[in-house]
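One protein chain omitted, others in place.
So, chain A:
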Amino acid sequence: MSDLVLEPVQGRSNSASFINDPKVRSIGLQLVALILVILLGWMFAENARDNLAAQKIATGFGFLDNTAGFGISQTLIPYSETSTYGRAFLVGLLNTILVAVVGIFLATIIGFLVGIGRLSKNFVVRLISTTYVEVLRNLPPLFQILFWYLAVLSAMPSPRQSISVFGEVFISNRGLIIPRPLFGEGTGLVLWAFGAALLAVILIGYWARGRREETGQRFPMLWVGLGILVLVPLAAMIYTGFPITFERPELKGFNFAGGVRVIPEFVALTVALATYTAAFIAENVRSGIMAVSHGQTEAAHSLGLRNGQTLRLVVIPQAMRVIIPPLTNQYLNLTKNSSLAVGIGYPDLVAVFAGTSLNQTGQAIEIIAITMGVYLVLSILTSLIMNAYNKRIALVER
């Protein structure tokens, strides 16, 4: 019988078996592939350089220091027409990040509510949630952005006829205008007081939790915390004589002067992206909840937990393990879809940098490379944060 046993392949030293060695073969093939990729990349780069030189197209990143000479409607950092292209890039980048952060925040809330709603025992809630998901995820996002933009715009009156809320907040087709806080002398003390109050609340929270775990006694954390957060800064305000005042928006000529303005492009883009992405998140949440065995719910009920508590303390924490990985994808999609902003004139990175700046400087390769780099970095950062969170809540197997 022993002649039926296969001889181990290792140990032979003739050349034929060396080529057949799977380890050697795989390393060899990978090396060849790597060399081919490098050669191809080098060829592309050389080719592009030669063609650019032949057409006398300027190259390099020096253009970032040139004066941009165009205006931008929403700037989170100081920017004027005399700023550089580099500055315009930062303005666009921050506008993109703003939409991404606010959009992700809203999408997560809406997505969880709708996702849970799809599993509700209430027929009407279930129907609304299902309709929401089926309608929003099946329409192209650009279409939804345009819909929101034109719907929001056409519903809004002109600045002169704007809707006024107590004469302080104004809504018109130029956006939502609220008073701008002005920080006078003594603001520092108020901010310090607020910081101290926040720290105190956190510390009391830890103490209250420790006490509850030891003795089972509850502490009215919500009311005490709110009280400290309001009263301490208020006392500081009174002491310093109310240093924080508000600049009221006033109708001047064509538009409102003063105040802080939220432009309609931002509202339309954020709402459209948040509601669109929420439809996908809702499905992730539904699948996550359905992945938790019904036995868990029954067990929780038998311990005397109510429905809300069961969902919050037992089902959702377990569902999160299933929800997080696809949720990360949705966050990435939202960030990338924000580049559709150019359709409605919101000055995001693609509109300001890969649009206007590219066109004025003609530095297509450099600008597209930078823009792709930015989206790559944003995506990788989002993934890293989400993966870290995923690791923290992952099931600990013993």
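Note that in this section a residue touches a chain if its C-beta (ideal position, glycine included) is under 8 Å from a C-beta of that chain, and two chains touch if they have at least 3 such contacts; residues count from 1.
Note that contacts and distances are computed from a predicted model.
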Notebook entry, point to check: Which of "Bicarbonate transport system permease protein CmpB", "Anti-sigma regulatory factor", "Cationic amino acid ABC transporter, periplasmic binding protein" or "Cytochrome c oxidase subunit 1" is the UniProt protein name of the chain not shown?
Noted result: "Cationic amino acid ABC transporter, periplasmic binding protein"
Checklist line | Contact residue for the chain not shown (choose from A:158, A:293 or A:309) | finding: A:158
Item checked: Interface residues of chain A (partner: the chain not displayed) -> 44-45, 47-48, 50-52, 54-58, 69-73, 81-82, 142, 150, 153-154, 158, 173-174, 252-255, 257, 264-265, 336-337, 339-340, 342-345, 347, 350-351, 354-356, 358-360, 362, 364-365, 368, 371-372
